[in-house]
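What you see is the complex with one protein chain gone and the rest in place.
Per-chain residue numbering starts at 1, and chain names A, B and C are given in the order in which the chains are listed.
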């Protein structure tokens, strides 16, 4: 091992050890199940953002008995030092920061070729590759879990078309996940990343949030909390009206494009900000994406309109338009909080990954038909209760009288 | 007509005319359907808060052809001047401010005895009286709409037990209703009422919000917006965790009771604040209820603990405890925003009552089996679109490419 | 005494008794000084908003020995029931709700004719009448206190021109006053009054705050807290920039006039909203003033532009423009929180009036030359400490080492 390897490993170890400190729910779940080793002999293939919090999940799965094979879900979210530490501790890792698109798919294949019993996916690419390229593996696969809104949307489309052959638990839709991860996690980490990448003031600026789903709500709220004027664009009339009532300005993106200082896409859709919008933006505007894939800010359009491109700061690509204006794209249009920062705060991933862990354990004991399933409410509540308990927070219980009152329609 | 009657009528007319100015969606819907008079010959029995915005709904229903029979849903929310104006315009009204509990039920019966085709209910008491006392009327009844969370909870219980014999549309669960009415409507109007009843400062005070559903979220958010420190109590672990992550303190009510300056119940449950809590409250604490029934703050317990009671200000009853402390109950523990103020802001009721109107029209054309039904999404979206349009707000549309992308799982 | 008089008196007593409950600082100061009666034999002439909190101040002054003569500072802020209760308790009151401009001045004269030793003024009208009409009284007058920003601005102008012949303490500029009264007091009470006068939703509306001084900051912050989009107009570049950085939109009033749903003037200036602005406002806009005099919204211009005027709701005057648009003026353009509500929350006036009380006591013992003086910092801090103590809040003290460190420039 070279000196540099040693340093890399030490850095990864420190990061994992730091995260572990602030993941009390995962820690408690691991402690509860460690003796019985419920995943003994099981193979787990994962496609996840390979940074410190994920490492804590993978190591917990391993400590419960599983053999873990991990691929990175994004070339810019993979942290090489964390991968080094995972390998040292016995997890098989196929990824590197900056991997190409081809390498990315090849890494998925390598994990799948191990013949996993279970899958944990983030965006449904692993499930897709599995079904389209390695259908022979399907029969032995017990099922999997999916982490993201985008992944679940895809899984449901697969299921609708009869393409999906395994049961998948929609971990994203667990209350312990989407109520927290998508709002508080994305909300804070997007601004953390934008601040560190640009060193610009948010107070007084005009922030355009494209999409007012759970993630968009989180991003908009934090922008307001940092002193911005927030503009929301939407395609759904109720979400548009909610944004209006939340005190934000609502308008079509073509209008918003003219006034924004920062643009953040959180739609789960494609080609959301494109030529017509770039053409009317102010000089110096910042473009960031917090949706799953790097297709929301249309980079080909941006390139077509530019006479030159420059790396102005690390992870900031500045496109000089023909008319002299500059537009700055953060983190290559990939998930800005992961590619330009450390991703969600630790405590948030404690909830999300505890949901993953409990869902995986549930799959072991409960064979199911192909389909997309919610995480059982009882497990979901267990996570919330463990989290409250770790915070030292007690809550009320219904009295028997109240329980009966709620069930009755008589006065 | 005496001079006082004239004044009453004029006052009611002015209130209705004021509200009508700010109800563009209801206005537009009425205009659209007025020529065809789709409710011609139909009898409508309603149990609603009889104030100006409700009057606008009732008059719109009448203008679409219906014969309208209205009972007040709460003795303190009934405004006599508005009732006078309704009667003048041909609506049959059975209610008066300050009516007794017996009168209240008798008023429901009177409306029902007309043999209505449809019902609009607020809390499900009219539906309950109908089923338990006048089952012979059920066979001619086409169905009804329910306005509140509490009412829907009761209807579902009735349906579960096979008691419900008509189709009811859960208007409360429409996006155009609960996303707005329960958060922004309750949020603002509760504080408007508390301020006017007490003239006390909210900034710097400790506000205890009991229940963190949609209404509780609205009340808590506005309390924070007014500068309070907010304490939330809950029985549901996810809602408790949400409140915690929203920056509020979460604790059992018995702890919260010791620190609160204002207590607002929004649970839909019974005997929520009771002896054990009153016993530890600070001198001067304010008690208000924003849940449907006047059972959340347990008045019998309050009376049992008091050595004297006094009306300190209009609608403020001060209970002097044996140990000298005073606790002040607002609006007799009834819905404080309606009993102590003018209820929800006009624009909010424009959305809620437009949902009622469209649901009623839907029932006319679509006979359904007994049960509790959601309002059709298409109607729900229509309301949001009309509201946005009245505000001059345009929103984006998906491109064809984007529509396909959302439906596909292939990259 | 007629039955109506009895009821009036009882109502006034209840209001005063309610306020007294929540004025711990004034209560404590009164208790401290009551035995020595430091104002024995002194005559005090006051021009103040004659409602319950003011009554508590006047009664406290009386209990410390003073003979109190009170005039109302605004025809719409005078509450007749409170005046009745004050008279019953021995305060001489010259005012009535709805008094004319002539009566107003005549009431000031009546108080002054008693030959006061001290004055408490609100807007400097009493001081002005005294100097311009009754200069013979000046030689025996020990001095006075002024409550408002506007009054102090006028007193300083008087002093600049050599017109002022008595010492006046600028109570408004005390930290215990302007930091709290002008922000939290005005902030909350303006919205309380607007809500009750209009029953309109603030969330989602566009609120134009004209002037971003301490009062304007309070009004803007609460508007945001209630969910509004806030527009600020200013003449001062730093205040404009502060508003921008606080996340508000800044523009000239002529632009703001086109987009506002609510307009609130808090400038201390004259003819601020006038013809040119009324001409471009939206139908249904609400006009309210929270500055001292009723000249900020230019009523003559409004009348000149209207083809009809109507009282749409109590205290709401609706001006129908020639082109059909309606603009609604609240509380005749007078201080909306006092004329349309109960004025500042009780706890706020506890601080402001405790400042008045301590300033009055200070004047008794400390004769001063004519001029405008700050309230002594020591008294100012005493009030803050008493308030904290009444809340049960302890704060830190500097260590000796820290005290020396702060005074030194050596490291």
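Keep this in mind: contacts are C-beta pairs under 8 Å (C-beta built on N, C-alpha and C of every residue); 3 or more make two chains touch, one makes a residue touch a chain.
The shown structure was predicted, so the numbers you read here are calculated from the model rather than taken from an experiment.
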item	value
Residue among C:133, C:283, C:322 or C:381 that touches the chain left out of view	C:381
Listed residues C:244, C:313 or C:334, member touching the removed chain	C:244
Omitted-chain contact residue, chosen from C:56, C:158 or C:215	C:158
Residues of chain C in contact with the chain not shown	124-125, 128, 153-155, 157-158, 161, 163, 175-176, 179-180, 183-184, 233-238, 240-242, 244-245, 250-253, 268-272, 293, 380-381, 384-385, 387-388, 391, 393-399, 401-402, 405-411
Residues from chain B at the interface with the omitted partner, ascending	203-204, 224, 227-229, 244-249
Chain A, residues in touch with the chain not shown (by the definition above)	14-15, 17-19, 21-22, 52, 184-185, 187-189, 192, 195-196, 199-204, 222, 224-227, 284, 311-313, 316, 326, 341-343, 345-348
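In this text, only the chains that are shown with their structure count from here on.
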item	value
Inter-chain centre distance, chain A versus chain C - centres from mean C-alpha coordinates, in Å	52
Interchain centroid distance [CA atoms averaged], chain B/chain C, Å	36
Cα-centroid distance, chain A relative to chain B, in whole angstrom	38
Sites on chain B at which at least two other chains make contact	184
